[in-house]
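Take a look at the structure below.
Apart from one protein chain that is not included, each protein chain of the complex appears where it belongs.
Chain nomenclature is as follows: A and B, assigned in order of appearance, with residue numbering initiated at 1 for each chain independently.
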Amino acid sequence: MAKLFAVTLVIIALGSAAPILMHKWTPPQDISAHGPTIDDQMSHTMVEAGISFLAAQIILAVFIWKFSGRREGARISSFPGGAMGLVIAAFLLVGTEVLALGVMGARAWAAVYFTPPAPNALLVQAQAGQFAFYFRYPGPDGKLGPLHPEMISEATQNLFGLDVDHDADSKDDIVTAELGVPVNREIHLLMHAKDVGHSFYVPELRIQQDFLPGLDLSLHFTATKLGRHEIVCTQLCGLGHYNMKAYLNVMSAEDFEGWLKQQATQQ
Amino acid sequence: MHDMPQAIKEHAPAQTFIRKYVFSVDHKVIGKQYFGLALVAVFIGMALSWLMRLHLAWPNLHIPGLQWLSSSGAPNGVITPEYYLSLMTMHGTLMIFFVLTNAPFAGFGNYFLPIQIGAEDMAFPRFNMMSFWVTLVAFCVLMSAFFVGDGPPLAGWTSYAPLSAVGGSAGPGEGTGQTLWAISIAIFCIGQLLGSLNFISTTLDLRTRGMTLMRMPLSTWAWFITSCIGLLAFAVLLPACLLLVLDRIAGTSFFVPSNLVISDQVQTHSGGSPLLWQHLFWFFGHPEVYIAIVPAMGIVSHILVNSMRRPLLSHRVVIYSLISIGFLSYMVWGHHMFVSGMSPFSALMFSFPTLIITIPSTIITLIWIGSLYGSKLRITAASLFALGFISLFVSGGVSGFFLAQPSIDIYLHATYFVVGHFHLVMGVASIFGIFAGTYFWFPKMFGRTMNEGLGKLHFWLTFVGAYCIFMPFHYLGLAGNVRRYSAFVEDYLQPLLPVHKFISIAALITGAAQLIFLYNLVYSRFRGKPATENPWEATSLEWSIPSPPPFDNFGGKHPVVYHDPYQYGIASSTGDYVMQNSPEQIQTVRDDKSLT
Partner (left out) sequence: MRTRCQLVCTAGALVIAAFCLLHTARSVSAAADGKITGTVKLEGTPAHQRPIDMAKEPYCQKLHAGHPVTTETVVTGPNGTLKNVVVYISEGLAAAASSQVPSETPTWDQKGCQYIPHVMALDVNQHFKVTNSDQTSHNIHPMPKPGGPNHEWNKSQPIGAPPFDVSWQAQEVAIHVKCNVHPWMSGYMAVVKGPTGVSDDHGSYTLDQVPPGDYTLTAWQETYGTQTQKVTVGAGKPATADFTFKAK
């Protein structure tokens, strides 16, 4: 029974590692400027976690194989090095491992979060509400008009609550159902939650950020490859949560200009 | 030189049926009551997870009879998106509060902590009784949410505000059901606070003569540390839930900010903070993870030592590691909130303690594995589950390396990777601790032994099944599969559907295997082989008294403790072990040096 258990453990350990080693299920190809740092960090962590996982399971299996069902008179012996050895090993091996991961991970995090958006970044406001995302571009004046929550009406498609008759800044604002962005240009995303908590997740973009009701957050990223990808909500927001999505459309600079002009006629 | 056992009689056994088996102040009855409640909750919780898995794999499946449970949630037996979320919320709440907290901590802790330290009962038996009945009320309140007008709550076991706080306007499941959820959890907190206070007082004040802190078995240490964690954690969740209830029914705005527009209606709330709820919840929520796992670690250590026929490489190092885990568990709650919108600088402050917490966890794991070296391992259903625990704890633990880092969490947050991580390390591992404890202590609790063959069959199906269910969760997460979706309509999730089918089938089989356990439990309770006083040749005090123990545990006497808890692997008059209360003189086996 013990030997069968040991073998099962090894099979489970190797079987669990196999899809990872074969790259069967991996993150989709990265399309962001900051993504490579995150992906590198992910691979480092995968190597260290993988080694810890395999080593622990296999040693456990070996010890179970060796030390179960021994004969009655067998002597109890102790692991060479004893508890102190293991404590020192834990501090040295795992301590340095997690410290290294922590420090490197902090750098990857800092690259995403501790830098302000570039001054020429394209300003876009994203609004999340049950159960759709909408986006607002400031138009030629570069300014987003103020929001009037009481004026929000989905029946008239005044999705942000803009008062175009009275607010000069709102007049040229362009509201879209899809996030069109020019490639290789930094996007400064202002994140506004209309009702409850939501989240903005584009796996290809290596970005996930909650929308926090009552506090508009800011995010910046640069998409480096053309294409259309799904933006999905990852913060439980109610019955339609699973169906809350929009599309990120990364276009060439010219295509983007044309798209934005076309969207402006649809207001 | 012997201390004479003192004759004591602090309380008399109850005479009536009601006082003996229902409103009992006996810690053993209360422990069994907690265990029974957890058993009911775990099978309900598992049934809910079956429904969820069925729905995820076959979204249009008609589940016969489900329309009787909820005609609006499952018209014709097909689960609606909102009902899926309700099932998920109830599954999480039941499992975390009423199973993972109740069984290993309140259940086994109540039964065995007083016995293991040589006490005749808890320090406050009436508080103890109250703690169980309060918990039962909490359970009933939660269950009643299934039957109220707009359905059970759907905001998840974390019940993030403002979804959970604005009321019915936020959609189905956010009406009375959510209020009942918050009330239920608040009541549950009261029960756990009473229990924690009781555990702490009992451990500190009621240890018998000779039972120094360092002579306490590791299970007792784990329950003691857990009750210290619980006293702080539930003391924060209780007011948080009360504030949530006020937001819902009294028009306050603790967690709801101004100017929310739901379905074109501007909400009347103003000035609250959703982040406040998240901070309060996770300040409880992360320690709760350790409330679930630390008792299991203690139980597993206790059983492993017995199966290995030798003490752990170091008793003290395990205790100190458990204490540091308990301490660190209060410094890491923000790692649940890396992408929540809190300051990105604080993310680093939560990331490092999270990474550091792996060090004491690794030390304990290494000591378990290292102690296996040179041991004389006995394979029983209990020891298989204990060894399986180590494997699962490692598997679930290593994925923590990823999630502890905010940069990687950007990608993996709210994906199935997280679901896989916590199910393995907190859910299944802790459940394995409960199983190990059940097979190990059943003879003591009921005076009969569980069927070993069925126990081993149960182990194999559960162990392999658990890996088949939860390992693929990690792969799904790596591919970016978002959690808490009632259906996968997104294009990029389509290739992952076969994985979901595989998981669902594995979950159905593994779940069905639990019926073997249930059968074994019920059958052995009435027909099992009668158990002797010490069937496992164990050393701690619970094995020095009859099975099942009499009302006051030690027959009106205080036992006297002469030895460290785990004196195995030595030559003595009883075999290869010496019981804690045996006056036999031996050379104490305290660390590896005396063994080599």
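Couple of notes before you dig in:
Going forward, a residue touches a chain if its C-beta (ideal position, glycine included) is under 8 Å from a C-beta of that chain, and two chains touch if they have at least 3 such contacts.
Note that the structure is predicted; figures quoted are calculated from it, not measured.
Across the complete structure, the visible chains that the omitted chain touches are A, B.
Touch with the chain omitted from the figure is made, among A:17, A:84 or A:177, by A:177. Touching the chain that is not shown, out of B:54, B:78 or B:586: B:78 (per the contact rule at the top).
Touch with the chain omitted from the figure is made, among B:156, B:172, B:257 or B:549, by B:172. Even with one chain removed from view, subunit A keeps its contact list with that chain: residues 129-133, 154-157, 159, 176-178, 238-240, 243-247, 266-267.
Think of the hidden chain as still there; on subunit B it touches residues 59-60, 72, 75-76, 78, 80-82, 150, 168-169, 171-172, 263-265, 487, 489.
We take it that only the chains that are shown with their structure count from here on.
Computed centre separation for the pair subunit A/subunit B is 29 angstrom, with centres defined by C-alpha atoms.
If you check the complex, the residues on subunit A that touch subunit B are 1-2, 5, 8-9, 12, 15-16, 19-20, 24-28, 37-38, 41-42, 45-46, 48-50, 52-53, 56-57, 59-60, 63-64, 67-70, 74-79, 82-84, 86-87, 89-91, 94-95, 98-99, 101-102, 105-106, 108-109, 112-114, 129-130, 149-150, 152-155, 161, 194-197, 199, 201, 203, 206-215, 217, 229-230, 232-243, 245.
Taken in their complex, subunit B has these residues touching subunit A: 80-82, 85, 154-156, 160-163, 166, 170-174, 256-264, 266, 272-275, 308-310, 312-314, 317, 339-341, 344-345, 347-348, 351-352, 355-356, 358-359, 362-363, 365-367, 369-379, 384, 387, 390-391, 394-395, 398-399, 401-402, 404-408, 410-411, 413-415, 456, 463-464, 467, 471, 475-476, 478-480, 482-492, 496, 499, 568-569, 591-593, 595-596.
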